[in-house]
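Removed from the display is one protein chain of the complex; every other protein chain stays in position.
Right, subunit A next:
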Amino acid sequence: MEASVVEARASRAAALGLGLLLLAAALIAVILLSMATGARAIPVDMVWSALTAFDPNSTEHRIVWDLRLPRTLVGVLVGLALGLSGAVLQGATRNPLADPSILGINSGAALFVVLGVSVFGITQLGFYVWLAFIGAGVAMLVVYSVASLGREGATPIKLALAGAAMTAIMLAVINAILLTSPRTLDEVRFWQVGSLAGRSMDIALQVSPFIAIGAALALMSARLLDGLSMGDDVARALGQRIGLSRALAGLAAVILAGAAVAAAGPIAFVGLTIPHVARAITGPGYRWILPYSMLMAPILLLGADIIGRVIAPPGEVQVGIVTAFIGAPFFIALVRRRKLAAL
């Protein structure tokens, strides 16, 4: 009997491992599709030769390298960061609706960008990255400090409430600025929806170290999240330092979500939906939920971006709008089909 349990576990792990491989293959396919899709018709073999034998005199090669590659890379990085941060936040706060926007991360980033534009007149995308990043960090610090007040420390419910309250306050300030300053509204409205358009290689390079660190921290915290998911008392009884676990996971989530919002603006639904899909496939273990989220989110984000690029020529629909359109019904279907896993 003991042997059959071990065997079942092993075959389950093999199946999940195979699933990861399939997801990786799907991600590569979406990346190639993203490289081949755009306003200009470039044949697939030309895209391939641009990647393998770059010719600086070829217009098509330059477009693939200078426009599509950075955009695709930013899409993969942002998707990965959103998927992981959503999964980690849901685990650390044990709140199935946790995502970067609930804990005030997105609104903190938006507030700093809006302040930067309205007070300092910043208009270059390259500066938004840093403003958004600092804003996300400051907001998360404030939310965490407010939630930590009182005897029990930062419990999941207090974190969610503090996040919601801070979000409301920051949105009020953002709206006050935008309503009184049409110029600022004009500057930030494209950023505010979330988009991958016009992202240069510089932006990918600026955020990639943060996403690498955040992803490493997040993947390392899988065991801690499994402990937390059994409840604080059980986790404590198993010898886990829950405050430290939660802080570590929170740090990973903030770094990832901050980098994502910095690079692409606040993109809704990816960080919320993907971990639930992952959990539906893998079951409750974070050892599998995290890598599944990490691979599925960029597939969704890049796929949505590709749809947005071709759906309304000669213009484009921003990826934030497409993910909301895909994400919301998908999430409703998910909730209706099976009860959300109690975290």
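Keep this in mind: a residue touches a chain if its C-beta (ideal position, glycine included) is under 8 Å from a C-beta of that chain, and two chains touch if they have at least 3 such contacts; residues count from 1.
Here, contacts and distances are computed from a predicted model.
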Just to verify: the chain that's not displayed, which of "Exonuclease SbcC", "Fe/B12 periplasmic-binding domain-containing protein", "Probable chemoreceptor glutamine deamidase CheD" or "Anti-sigma factor antagonist" does UniProt list as its protein name?
"Fe/B12 periplasmic-binding domain-containing protein"
Which residue, A:Pro43, A:Gly198, A:Gly283 or A:Pro329, contacts the hidden chain when the whole complex is considered?
A:Gly198
Contacting the left-out chain: of A:Thr123, A:Ser145 or A:Asn175, that is A:Thr123
Of the residues listed, A:Ser11, A:Thr59 or A:Asn175, which one is in contact with the missing chain?
A:Thr59
Subunit A positions in touch with the non-displayed chain are 38-40, 59, 62-63, 66-67, 123-125, 181-183, 190, 197-198, 200, 314-316
